[in-house]
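Questions regarding the structure given below will be posed in turn.
Just one protein chain is left out here, and the rest sit where they should.
After this line comes chain A, so read on.
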Amino acid sequence: MMEAQTSHNGVIGVLQLQGDFAEHEAMLKSLGAKVRGVRSLEDLESVDALVLPGGESTTIAKLLVALQMMPRLKQRIVEQGMPVFGTCAGCILMANELVDYPEQPRIGCMDISVRRNAYGAQIDSFECEVASDVQQFQEGPPLRAILIRAPEIMAFNKGAVKLLAHRGERAVLVQQGHMLATTFHPEITTDSRIHAYFLQMVSEALDAQKQG
């Protein structure tokens, strides 16, 4: 198990509107992070970073709109550089382009094009190993991806977005500066390397903010 160093003890928010937020919280806590649930605009102001969990993207989007959280969320991520990590539904919420459902409300902060339910119904959901060139993910066993009615990253801006892991030719884990998104669910496995990677991103972002 990797030790995450959160040098500034930043508070990691986990969006608690719907989905598997408890799994994210347990994994972040196991890495020593300070975690806080986010259910309102007020909660959002008290966190230094945010995890957007897996769940139903339509449900989470609907609730974000009802709670009037969408504009502020986008502002904090895009203008103020709040680190954010989205898994599955979270990845959909972060996508600038959503194939087939362009009207679906979302944050839209990352230069990726995503297709929902890209692999079909639940009977087509699967587990697999994914390849990575990132050192932390090459140490130890390969990353195991669990894809559940998963979205697919159809395209991304190669100038801005870094490919961290892929399955065949398709990106499954990508990073754009302070933003991290994956189409699978590391939070429902026992492998916390991707969460540790995110905590490292948070530390670096907080360091940079302190210096800036």
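Just so we're on the same page, contacts are C-beta pairs under 8 Å (C-beta built on N, C-alpha and C of every residue); 3 or more make two chains touch, one makes a residue touch a chain; residues count from 1.
We take it that contacts and distances are computed from a predicted model.
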| item | value |
| --- | --- |
| Absent chain [UniProt protein name; select from "SUMO-activating enzyme subunit 2 isoform X2", "Proteasome subunit beta", "Mitochondrial import inner membrane translocase subunit" or "pyridoxal 5'-phosphate synthase (glutamine hydrolyzing)"] | "pyridoxal 5'-phosphate synthase (glutamine hydrolyzing)" |
| Per the touch definition above, residue among A:M70, A:I146 or A:L163 touching the missing chain | A:I146 |
| Residue in contact with the excluded chain [from A:S113, A:Q136, A:Q176 or A:T189] | A:T189 |
| Option from A:R76, A:R106 or A:R167 whose C-beta touches the chain left out | A:R167 |
| Residues in chain A touching the chain absent from view | 16-27, 29-30, 39, 54-56, 58-59, 62-63, 66, 88-89, 101, 116-117, 120-129, 146, 148-149, 167-168, 185, 187-190 |
